[in-house]
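Left out: one protein chain. Kept in place: all the others.
By written order: A and B. Residues from 1 in each chain.
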Amino acid sequence: MAQNADRVLRDPAALPRVVLTALVLLLLWPGFRLTEFDLGVLFDPRNRETMGRFLGTFFPLAFSGEFVRLVVKSTFETLAIATAGMTLALLIAAPLSLIVTRSLSIARIGPGPGLWRGRLLRIPVRLALMVFRSVPEIVWALLFVRAVGLGPTAGVLAIGITYGGMLGKVYSEIFESGDTRPAVALLEAGGGHVSAFMYGMLPVALPELVSYTVYRWECAIRASVIMGFVGAGGLGMQMELSMRMLNGGEVSTMLLVFLLLVLLADAISAGLRKVIE
Amino acid sequence: MSLAFDRVSLVHPNGYRALADITLKIGAGERVAVIGPSGAGKTTLLRLMATALRPSSGAVKTLGIDPWALDKTALRQLRARIGMVHQSPPLPLRQRVVTAVLGGRVGTWPLWKALASLAYPADIAGARAMLERMEIAEKLFERCDRLSGGQLQRVGVARVLYQQADLLLTDEPVSAVDPALSDRVIGELSREAQSRGVTLIASLHAVDLALHWFPRIIGVRGGEIAFDLPPEQVKDDMLRELYAAESAFVPTQSGPAIGTAAPVSRRKPLCS
Partner (left out) sequence: MAAAVAGSFAYLAIDAGQLFSVEAAAQMWNYFARFFPPDFSPEYLAQAWRGTLETIAISAIGTLLAAVLGMLLALPASGRFGLAARIASRFVLNFLRSIPELVWAALMVFAVGLGPFAGTLALAWHTTGVIGRLFAETLENAPPEPALALQLAGVRPAAAFLYGTMPNVVAQFVAYTLYRWEINIRMAAILGVVGAGGLGQMLYMSLSLFQQPQAMTIIIVMLLLVAIVDAASAWLRRYLEG
C-alpha cells in the first residue's frame, strides 16, 4: 500500500527528462571541443586590444572623396553582377525547364518511339539542374575565381549557374502546376512544342514566372556582395580588402551601403511584383 | 474585518459605470454568495476585492489593508493571501496539472524553489491531495490541454485550495461543471473556508447552489446591491425582480425550475 502510494507520487516524466538532458549534453560536449569553443579568446587582453582598436576605427565612417568613388563603383559592379548573372541564369533555365516539363512531351500523348528518347533526355537535364542549384553559389564562385581569375566574371558565372538551376526547377514546376490543358490540346491537334508552349502555357504562367525571377534578382544582389569575399568582385571584395587592412571606417561605410542596397532592392522588387500582380 | 467597501464606484475608461456607490462589510470567516444577472457587476465586484482593479472612487480595505496605499512588495505579499478562482481558468494549456496546482503557492516560494519545481515538482503529495478533493487526482500528471472545460475549472479550484489563502474569491467556479459535481466543488470550498476560518465569497449563476451553501446572499443588479440577506429571507419575487431583465426564469442548475409564470414554493436546492 505504502509502495503503491509512493509510485503514485513519483513524477513519470522525471526519467525521460533526465535521459533527454543527459543525451543532449553528451552530444553537445564534443561539439564544444570540436568548435574550439573558448570565450576566453574574446577577452584575451592582447586580442581584445587589437579587436578594440579595429572596432574603434569603425567610427567615424570613411567618407573621403576617393573612397566614396570606389564604393559607388563597387556598388554598381554588384548590381551589374546580379543583373548579368540573372540574365545568364535565365538563358540556362529557359530551355532546360522546357525540356524537363513533362506536360510538353508529345510522346506522352500516344506511346511511340519518342517516349524513351524524351525520358533519356529529361533525366540528365534534371540531374544537371540539381547539381547546379545544390552546390552553393559561394562554392561556384570559389571554383570560377580559380578558372577565370579574380573579378566580376566569376561572380556572374556563379550566379548564372546556381540561379539557373533554381529557376529551371521552379519554372518547370510553375508550368506543371498551371492549367496544362490548353497546351496539351494544342499538342494533340498536331501543334509543335514551341507553339504549344507559346500559346498554351506561357500566357497563364507569365506573371508567376516574372514575379519569381524578380524575387531571385533581389537574392542575387545579396549573393553577389557575399561572393565578393572570395574574390568575385563587387562590394564584398572591397569590404574584404578593407578588413584585411583593418580599416574599420571603410568597412562600416560599406556595411551601411550594403544594408541600403538590400532595402532598395527589396523595395524595387516589391514594387515590380505589385505591378505584375 | 475581511473586506470593507466604503462608497466604492468603478467607471471603465470608456465611461461605462460598472459599479456605483457600493458599501459593504464582510467579516472574517463569513461565506457570501453574490448572485445577479449577467453584466450586473458580479465579476467587477470580485476583481475589486481581489485587488485586480483599482476603484474610481471610494475606499477598499482587503484583509484590513488598503491595497492601493502599499508598495510593490507589500502588495505582492497581500495578494499572496488572496485566492481567486477565475471563471475561465487561466492555465497554460501545455502545462501539466501538477505544475498548475503548485503554481498556487509560487507567490510564497523563493525564486530558486519555483525554478527547481519546474525541473521536479516540489510537492506532488500536496497537489494530489487538492486534486483528490476535486475528484480528479488521476489527472495529476496530465497536460491541461487533455482536460475538458469542467475538469480544467476544477484544477483551477484545486490551485486556489492549495494556495491556502486567507480570502477565497471564486468567480462562477462551476459554470462548466455538471450539477452533481458542482455541488461537490462548492461544498469543498465551503468546508475549506469553515475548517480554516477563512472568508469565502463566490459569485454564482445557479441560485439554488447559492441558497443551499451560503449563509449570506448578496443580489447585484445594474452595478448596485439589490439585497443583502440570509437565504431564508430571500423571497421568490426578489429573485424574479433581480433577473427580470435577463429572462423569464431564475437560473438554477437544472434549468428553469423557478419560473416567473408559475411561482414555485420549493426552496430546497434542486441538485442532489
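Note that a residue touches a chain if its C-beta (ideal position, glycine included) is under 8 Å from a C-beta of that chain, and two chains touch if they have at least 3 such contacts.
These figures come from a predicted structure and were not determined experimentally.
**Q** Looking at B:Gly107, B:Gly150, B:Gly187 or B:Gly222, which residue reaches the missing chain?
**A** B:Gly107
**Q** Which listed residue, A:Ala62, A:Ala84 or A:Ile174, touches the chain dropped from view?
**A** A:Ala84
**Q** Based on the whole complex, identify which of A:Leu129, A:Leu142 or A:Leu167 touches the chain you can't see.
**A** Touches the omitted chain: A:Leu142.
**Q** Looking at A:Ala62, A:Leu129 or A:Val156, which makes contact with the chain not pictured?
**A** That would be A:Val156, which touches the missing chain.
**Q** Where does chain B touch the missing chain, residue by residue?
**A** With respect to the unshown chain, the touching residues of chain B are 50-52, 76-84, 86, 90-95, 99, 103-104, 106-109, 111, 114-115, 118, 163, 165.
**Q** Suppose we count only contacts with the excluded chain; which residues of chain A make the list?
**A** 27-28, 30-32, 34-38, 41-42, 47, 51, 54, 76-77, 79-81, 83-84, 87, 134-136, 138-139, 142-143, 146-147, 152-153, 156, 222, 225-226, 229-230, 233, 236, 239-240, 243, 246, 255, 258-259, 262
As a convention for this text, only the chains that are shown with their structure count from here on.
**Q** Give the list of chain A residues in touch with chain B in this complex.
**A** Within the complex, chain A contacts chain B at residues 8-14, 17.
**Q** Help me check something: in the complex, which residues belonging to chain B touch chain A?
**A** For this pair, the touching residues of chain B are 96, 98, 119-121, 124-125, 128, 140-141.
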